[in-house]
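The complex appears here minus one protein chain, its other protein chains still in place.
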């Protein structure tokens, strides 16, 4: 499953609909990252470039597995990367930092300096300090950036992926409830739209599909989900499942199908890096904690006691260590327990999922899906468009959905 | 899922085929345990008695879960327990020992002294020190015990469950390859049939279905699997999945479906108790280690390095602690790891599965199945009649199989 | 080290100063528990009674180890137990609950029903809801209870041990700074003295030595430490080291003496039971967290990042599970880590230390020590009278102190 992808010739050109050889037309797809200079986005940019150049293998890429892969998905080399970020640290410098930290192989930033410099030219300043008077202007500017990106690179479709720092949950407010109220809020008013939602709105306006990779509000405000449905645009989210929650989604069904009664499930997440610093603020962590907790109760069918901590430990850098302790009862009330420790590199786990979601959302968009794509729940802690949290069942749903694409025939 | 079963009136009588109320006929089922005085069998006897008397809840019982439960399964109170054992320690004494060790609630052995004394009357001496001249005689005696049990208690069907100490793997020998050769081996010859296989043979002869709960050879010799098929008798096995392998079967598919490359999987099992002492002998452990290792490679699709130890630590008693360390690679060759520690009570985990398998094998037998029942692979480390080792897929297969029973209509 | 103590004849009588055989005089010592019906106090009462009756061995008792043991320490059978508590649940009932929970052997509460009923007669109502007007009255009543206890049972000395629920840290306030200000505060005023400090004050007034077994303020207010010194009364504290902090105190010096640079030390404590419920209140936990954190920095010589959580997980009951994750750097900046999981029974760990401290404080009092006995820092998270937090060095100090007792000759 992890042989290197053969390098392949550059895409024959944009908007080509037929290669004349009966194979699916090769398309050029845009991947636009909000938070494009962050660790996950940088790792994704390096990784997609490396795959395109035949310098990496596909370990970690779900879209290369039998049942999910297919010639109807864009090739890494046909994906053009751009994005917004509020910082200006050069992408290649970020790549070098990640290399020093052991997240990226030492040689890659150097070898890929050219492609990364190309991506650099496609990065635009992000939205910062937006006041009541400048909300619409900010959204308009993002929309214009997206339209320019698509036009300039003659892209068949663009997928916008929110990889920026987690925001606190949005307040429940009428102004976020309907498209009309949202439009009024853009022109001023007390309730400030979350920045992530300004990006999502701009993406919809530009006709781009959207991936809520973090737990930030972004497209999940009712106003925007309605708008996506009305505009016929698909989206996926939210909060990619990269570590401890992934293990939970695999393990919790074991207890359920063995009729073992889980009595407590305690979780501690230690992480450094930018994500850790953001989540050290309890307001921001609230989004994450809520999306982490949801799945367990859904799988087990009852609430379960036990703390869920997210702690910032700067020394750990991009590495994340999670400890879970599960106490459960078996036959005749015997008490037992299971504990696990997950030591993962957050960016290395997230980056291939970014590629997967760009490919799959591009495919969903082409297939005419709109609204939340529940079949992509496999990738998320808080799956939109689906109530399924069991990992294996999510996998089955993903494979079934991909099977329907195959049945569609070729475009 | 874990409310106590309501106590129910005693079965109306044997061989009743219709209750006149349109409900499935209540049947009387025999559960015959090889190794009936061991920890698992004793816990099963206490537990089934407790459930029948409304003194325990159904935690741990798979056959009480939605999708598996059904009115076509025998009730705990309609199951009559008997068995063979080579020791003579009174069952109630064994129950008290387990109670002192914390495996059984303190009050149960006393409260259930009556039902346990009844079971005691149905225990027969097991096969020991069988020589070349006495093989057939031993098998004949076991068969006679089973026939007498069924007749005396007017049982609709009997399920024989091998719960005795694990034997070493059987040598590959022509005399175990066909029914005819087996029959000759019973009358003498160099190759001694495994004792567990003598029991399995007797079970088939007596028309009983069979469960290979341990990794001992028992019914898995080619001669006997052929015989079961010819006689139209169903069986299930082998080696019930109660702890560390259960977790493996839940976790390994997570790595596979996320395209994470497992590079090593090291396992250590520390256990005391009778099972631990038996497995301290490398010959006996060989069966267990082989059946534990099989699933991982099947799920991941490639061999994985790493030791698999089973160690006897007497102080741990019936509690089993397993540590697994998994190293894996993700995107761009980043190395990560997961480790887990499972602390379980072996008998408490195994006993409800014994009940489940008695109920389900009885049902399979009634449905006319024969040979290995692959749909019961959910319960086993080394599933007969199935190549599926992924826990969730095994669960789906079990639920589908039970769905077909429902579709059969009522007898 | 863990042979059962031989049962011994009842003490020959109070205040005897000589047995006529040259051995140290046998004394009768009072152990007075604040929070006498709590889990730790109940376990201590059962355990001391069991040791006195020859029904338990001395596992867990530091004062039975070579280097610490000595004929100058009171025998368990010569210790008379009494105490205060604000609840009225009979002690024998509490013992039965602990037995059901697996903290005490099943048979002990029944076998020791007589001795426990005796203790019951010596329990008095604790201080509750004390208003500004009733502070002195409350303290006076406690003092009177202590004096009556000593007189009635003709005790050579009484050791008061605070085993009640942890209180929040005391505010820093002038009224707690000097004995004179304290006396005024007793007669009213805005600053309410912590209840634990009312008990400590009463103990001093009654001439009893005192053990601050919890992190509550109790005797550690400057007013009371001054008073103890002035009155020539010894005390020890605070916050007994029973689990995760004990391991820390053993492990942290390893890093220090190997020049390994600890970069983060994260701790999670999951506990049920009464202590867990008390500590679920962040105000109360503040005392504990402060005393847990102090030692690490003292041993390593620099502050260390990492969270320290105390979480209430009711299902765990009296069992406490702690997970610590330590990241450290070695030669040439290589990053490594150590993690440990401690699964202990809090009351079983604490109770023998209660016995140890009663014996040793009684001895210190007899030896004429006053103020904080730093040599007992081995037992505490936040040792009074000592800056030493390294477990092995604390052990050496304890053994040296006991050696000086031996050198004193016999009274």
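Just so it is clear, A, B and C label the chains in written order, and each chain counts residues from 1 on its own.
The definition used in the following text is that a residue touches a chain if its C-beta (ideal position, glycine included) is under 8 Å from a C-beta of that chain, and two chains touch if they have at least 3 such contacts.
All values derive from a computational prediction rather than experimental measurement.
In the complete complex, the residue from C:104, C:186, C:224 or C:364 that touches the missing chain is C:104.
Residue B:341 is the one among B:166, B:257, B:341 or B:394 that touches the chain not shown.
Across C:134, C:343 or C:370, the residue that sits in touch with the chain not pictured is C:343. When the omitted chain is restored, the residue from B:226, B:266 or B:370 that touches it is B:266. The chain not shown here touches chain A at positions 100, 102, 106, 341.
Remark: the residues of chain C touching the chain excluded from display are 1-2, 43, 46-47, 50, 56, 58-62, 64-65, 102-105, 108, 246-247, 249-251, 253-254, 257-261, 301, 329-334, 336-345, 348-349, 351-352, 378, 390-393, 395-396. Counting the whole complex, the residues of chain B in touch with the unshown chain are 263-264, 266, 268, 270, 305-307, 309, 311, 313-316, 321, 323, 325, 327, 337, 339, 341.
Heads up, the rule we're going with is that only the chains that are shown with their structure count from here on.
Here the spacing of chain B and chain C, counted between their Cα centres, is 50 Å. Chain B has its Cα centroid 44 Å from the Cα centroid of chain A. Centre-to-centre separation between chain A and chain C, using Cα means, comes to 52 Å. The multi-chain contact residues of chain C, meaning those touching 2 or more other chains, are 341.
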